[in-house]
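Removed: one protein chain of the complex. Kept in place: all other protein chains.
Up next is chain A:
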């Protein structure tokens, strides 16, 4: 069973780690190591799988995994459904966000398409147009290095274009276009597929199927006939805009421009520009790095392009918005604890910048939470949870009682109540409901205050708690934020905010509080507005008084370094104590800061102070790291050095570092080779191998049968060595006869 879960998870690993860019050596090696261990697995009869991924998905109901090894089978289905439902909602939210964020880019692109090929439409005869060399309109979209996310963007782009502009949208990837022939073939087949008018297809299919070589000339005849035929009707019913009715442009998207070869691109552009008067081609380049790459790739052909740059949203901003929508909200009950969130954001920031991978990581967290936490059954919206609480089984009540946060709570109660909580099921359920409600309110307040506090903190120089709300959120999840060493200086800095800044921040906060009318903080908006009004009224009365006060100094320290900052802080203190009399503005400002301080202390306590927080918080950071940031070399080493770790065969278990002789041959050979230096003597190695293998078998060394056994062992040794060579641990060397070279570090 272990292996199946493991396999399912490793499949997940593959899904999440961006397959396309997984280094060939690593993935291939990983696969090899699995393959090499495979016979041993089969021999044990614990691991049977068909390497048919598609079939597997269908034949294994994933829900079954939820009750694996657990006695509470009746709720596993429910948990699985809850999980699915929740994830569905989160996913569609993420997709909506993506769409919204792409809108700007898409609008720009449509505008660009509108401008291009105007002359083509009008069949212009004006002088300028005749003399100017024909350039192919080209939109260069800078998408950022998060290549895994591009697929989705292009998919959206293609759909959008097909809906609004032209049926002729083709996207090409470098790997499909090793030469111009393939490129044109791909182009033609996609283009022909674009129109679903049978008659036209037939005509061309006759001649083309036989040839299978599409030339640009062929495409332009095709285009002429298809636009002529459908000219009056309109090529595509979906396309509404009149501008493109007569001659819809042919949009060719080159998704990964960096990977195209210069020759292919150059030739393609020459050919296209030759046919530009017949085919209104528009190119779209997907650029991952920087637009300079166009000049590097196309030193000459660039002169027949009319390039316009379009910028897509940066992935960091995308992530921020995503977190805002999925985690910093009470819409979804599911939350990540500090460590888990760190793991996911670290993978994003340190490794791939991929929002899609982040989403997949989040999905894994959701899945794992519902899988491993039996009480996750209550991780749903409040009314539903209420219903479920009353049907909780005895076992489930017991697991509530075992929750650390619950036990902490019980300890603080008077003895009678303790007894009731631990024995009285009904009472427990009532209390549980109360806790969940409190948790919900806690979150409501938490996020409001968090945003408000972020508005203040992010106005400070040097961003003491991070620029992004995500960083502040992590800090608050970790511990009491007011106990962190940055907190006091922050308050001091806030007490020195200039008036206009303070007003701006307050306005932001008012927005925050207005946006969601929480129960306890409902009046906050008004309170802050009152402050705002006071500040504004100060304007008239005290403007000159302030000038010579502290106000003038504010601007000075905004941009200086930390050292100067502290110095000016000290000066300010002195200044304040020297002329005790504060201005009215300062009095109000202090009150605002006190208010914020109070809010933070009251509402921003970390979630683990809340009873039953385990129900909604996912805490398996370790598991996330293991699966999303796989270490192939380490896994390979573990598999070979300690086969028990994967095979779970008792016979393989060894306390000390010795090698059990029943271990797979490759493991024995590997272990022995670890003790060798850079060059390994094959004879010594072989002898050591034979010794280990025959250690247990007490055979008479002189018997005739042993000759045969020896030969078998020798063969096994040779096989193990060649497997190690295949895995890249050793390689043959010419330096010394009968030696192989080690390729890994370590040893002596």
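In the analysis below, contacts are C-beta pairs under 8 Å (C-beta built on N, C-alpha and C of every residue); 3 or more make two chains touch, one makes a residue touch a chain; residues count from 1.
Methods note: contacts and distances are computed from a predicted model.
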| item | value |
| --- | --- |
| Absent chain [UniProt protein name; select from "General transcription and DNA repair factor IIH subunit TFB4", "Origin recognition complex subunit 5", "DNA-directed RNA polymerases I and III subunit RPAC2" or "Chromosome transmission fidelity protein 8 homolog"] | "Origin recognition complex subunit 5" |
| Residue of A:169, A:326 or A:347 touching the missing chain in the full complex | A:347 |
| Options A:77, A:115 or A:514, residue touching the unrepresented chain | A:115 |
| Candidate in contact with the missing chain, chosen from A:157, A:226 or A:305 | A:305 |
| Candidate in contact with the missing chain, chosen from A:88, A:289 or A:691 | A:289 |
| Missing-partner contacts on chain A, residue numbers | 17-18, 21-29, 115, 127-128, 130-133, 135, 137-138, 140, 142, 144-145, 147, 179-181, 184, 207, 210-211, 213, 215-217, 256, 258-259, 267, 270-271, 274, 288-296, 302-303, 305-309, 314, 316, 347-353, 629-634, 728, 731, 743 |
